[in-house]
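Yeah, one chain of the complex is gone here, protein chain that is, but the others are all in their spots.
Take a look at subunit A:
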């Protein structure tokens, strides 16, 4: 099993030296064909990802409003942004949403995968059913869940009409709980996808290892907890990194489901940036928001990168 399936840097060439086309020449020349082959995508990434990220950073320090204005104003955009309740709510929501969404999706995905792994009949159709939500547009998911969670039309209305008068499930209309309603929809969307990742990993687990655990006296729960789940750790890391990326990009779900409401109680930094850039003519502040998301992503990913580098040093 690949321990480093998510390592960004390319694996070192087995012989450590001359590349595929190498003839023992040294320096850049030796790798020229390889460089030539990757240069278009490298160039595109340099310009469109890192170039524009730098440009955004610059804009965030400028006086830009409706159109770019290159006069630098220092950290004023950041100060103004962090002074706004709307941004504070959005940033807080992002932390809550990312944490809950990643943890709950991993847990639910793992549970589905473990259940599917019990050699159930009709596993293939079940797998398709669980995977299906991931193929649905987030806009569709958002609208469907909007109706499902709406007290007047959805689950609450259904339960009450079925005779349970006191039933309440009104997360989506209360500003303290609306973010949890969004977590529910987002988990529904991705749990099946994650379960397929986990199921593949579970299928790769050595059957003899599971037998060994049984002979060592471990019951099914102990075997999953101490032996199987640690053995599929690489799948956890892959799924976790993907989910963090999804979480940070979440935008359409909120737009379709709550339109950031009630009020701006379910705003996220991404919707905040959109508002500032396209509705309120605050390009500088939008850029500051975007850079903040980048920093947030770095804060989450950094421990992982450091840990990976430590591990490769230790080898």
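In this text, contacts are C-beta pairs under 8 Å (C-beta built on N, C-alpha and C of every residue); 3 or more make two chains touch, one makes a residue touch a chain; residues count from 1.
Note that contacts and distances are computed from a predicted model.
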item	value
Chain excluded from display, named as in UniProt, from "Glycolate oxidase iron-sulfur subunit", "Multiple sugar transport system ATP-binding protein", "Cyclase dehydrase" or "Acyl-CoA dehydrogenase"	"Multiple sugar transport system ATP-binding protein"
From A:30, A:160 or A:214, residue that would touch the chain that is not displayed	A:214
Among A:33, A:51, A:230 or A:263, the residue in touch with the chain that has been omitted	A:230
Subunit A, residues in touch with the chain not shown (by the definition above)	1, 3, 206, 208-209, 211-218, 222, 226-227, 230-231, 233
